[in-house]
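This is the structure I have questions about; it appears just below.
The complex appears here without one of its protein chains, the remainder shown in place.
Now for chain A:
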Amino acid sequence: MVAMDAKGWIGASVPRREDARHLLGQGVFAGDVTAPGMLELAFWRSPVAHGRIGAVTRPAGVYVAGEIGPVTLLPAGPDMPGFRQAPYPPLAEEVVRFVGQPVLAALAATRGAAEDLCARCEVEIAPLPAFADVPAALAPGAAVLHPGWADNRYGSGHVKAGDVAGLDAPIRIRRQLGLGRQSAAPMEPRALIAVPDRRTGELVLHISSQGPHVLRHALAAMLGLPESRLRVVAPDVGGGFGAKNRLMPEEVVACALALKLDRPIRWVEDRREHLMAGAQAREHLYDLTLHATRDGIALGIEGELWVDAGAYALWPTGAFAEAGMAARNLGGPYGIAHLDVRHHTVATTKPPMGPYRGVGRTGACFAIERLMDALADEVGVSRYDIRRRNLIAQLPHTTAAGMTLDTGDYPAALEACAGMLDLPALEARRAAGEKVGVGFAIYTEQSGHGTTEWAGRKARVVPGHETATLRMHPDGSLTLLTAIHNHGQGLETTLAQIVAEELGLHPDAIAVRHGDTGLSPFGFGTFASRSLVFAGGAAKAAAEMLGAKLRRIAAHFLQADVTLVDLREGRAWAGAASIPLVDLAHAATMRQERLPPGEPPGLEATADYCPPEDAGVFSYGVHAAVVRVDAETGAVALEDYCVAEDCGTMINPMVVDGQVKGGVVQGIGTALTEELRFDAEAQPLSTTFAEYRLPDAPSLPEIRVLHLVTPARSTVHGAKGVGEGGAIAPPAAIASAVEQALGLGMVVTQTPVTPRRVLAVLP
């Protein structure tokens, strides 16, 4: 049941406690950590996309595969026999498979000196065929990237519901669509330092990571260490967005060398390395046919989709969730009952794909929304009306792909978003000849999904729970320990709000610690819009347990019935009588003789939380983009951007706004500017921020956000996840707006919508 706001911390825009240290430049990121005797690591990376390694000439201090110490490769990708294995070696052994793959590891006193060592290395590489995209990889007769594979597919799947073929629908619209390749591009590139601790015998890895416990599990298995002797600390992390949530070769090499040499080893990724060899994302291809009635009711989707997953599967799950999620989400927020979609995860000679904000759904949303626009044009209704006709009107609704869209009102969100715009004024400008247009797109965002969902995806790691420990110290101050990670989401503040609400305290009374396997109970980290739901649930449950004990002790002190004891303002109350919590804490820890008979000492509670609806709760929203297009240059200017969204109860509306706006702007990057390009030999063409263009302040309007609040049925305070949703819909909304501005039908089929691509679709 939804607990109503009793004491006022739920729904309050509490200023973030995280801010103070960053505003003073006192945040500590992994690249800020140093240790005496530290060596710095640089990599000699493959200059060719595919080749066989021959003779290696190198100076002392440079290591080849096999010299860094024993490393066991882990299977990666979904845990199913049909998914072909492509283990990613920390250093390439016989074959290199993308430009940027680490081949040699150089150690020196400074990064510059380590790079000098790399410059003196010579590696003979006999070229093998490169395939820079899905069509090339799947072309008949294409070379096969991994030994034993029959073709260049990691695997394929089939999402089938209903009977599309049997529909005999009068309208069939077939389109090919594509989403460009991207980098998550957090402002802090990856960074790490592995430090042997001689006192404890632990290897301590400080690393910019979204999930320290899960990373520790993989690293320990690869290095042959017990997990008890590997401590992973993720300090302040300068953005993740998915790119810091996979096991990468650089951390394996650094840890192995630190163990081998018994010295601290630091590696700090530079931007070129991040854009060349960090986890990449998004690149989808679709060939879909939408089946519909003559009055524009969409009935079914059939076709195929392909994801360019690059050369290796990153542990744990590779890129397989990407294609499967895209296929399952193709129905979007519409009541489409028939689905027949085959999906393929394809290997190319490009860097491996990882997750990125919106995983799978940014592509799926682009595809279905583009098809809905085409359907509107085909049957002669407005693109707004086609959505109104097809939106699911009544929730809950189980989609053709088996997902239960739980609460909310999709048509109301569409109307609310349109209400944020002056559509007649826009129409008047168009009538006067201005090339302006509006586009709408609607998304759903699965969040807080647990065991059933992840096990169903055959995940190797099933993040179906989170654990929190809440500890009241003898002086009454509190520490919450949690295994999610906070790298911009404001969770140090919002989790404190949840605990404060439960215990009748000010949030400042609760310290929140995370990101350290040496401190926190096991947990999965921050990704998939899960942390507020999972860690919030665990924090609330731990606070309830601690609160119950405080009430029992207070009842004893106040000589009152425990059911009458209330916690507020830092005191326990029974009627007009009260006692400060600090007195209860002191009794429970330092002066046990004061406790009620039979009450064990200590004030610490550890609670585990699994969401009751473990198939997830769905946030949703409607985006509207207003653009002006210069038909001479093809340049697209964003004039206005509106969001009407519903993420359930907002714990901290200011933080929610930040998540929505930040996500939208990343989606605008997907839509307009960001693309990792490669030539036909799979040489990367986007290795600086000059070629890989992130949105900047002058190119953006204010993002206007309206909140519709429909509490979730089962989560803590009725909250849903909100981290990813903003990044899902912008490509679809902006593509549609560009077409209206130019007076064209559905012709924009590829992101980003660069000036060159706009000029290409002009008649």
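By definition in this document, a residue touches a chain if its C-beta (ideal position, glycine included) is under 8 Å from a C-beta of that chain, and two chains touch if they have at least 3 such contacts; residues count from 1.
Here, contacts and distances are computed from a predicted model.
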Next item on the list: Given the choices "(2Fe-2S)-binding protein", "Hydrogenase large subunit", "Acyl dehydratase" or "Sugar ABC transporter permease", state the protein name listed in UniProt for the chain not shown.
Entry: "(2Fe-2S)-binding protein"
Notebook entry, point to check: Among the options A:237, A:627, A:682 or A:746, which residue touches the chain absent from this view?
Noted result: A:237
Notebook entry, point to check: Of A:22, A:120 or A:294, which one is in contact with the hidden chain?
Noted result: A:22
Item checked: Candidate in contact with the missing chain, chosen from A:490, A:616 or A:634 -> A:490
Notebook entry, point to check: Mind pulling the chain A residues that touch the left-out chain?
Noted result: 15-16, 18-29, 31-32, 34, 110, 112, 185-189, 236-239, 241, 268, 270-272, 487-490, 654-655, 657-658, 661-666, 688-690, 694, 696-698, 700, 702-703
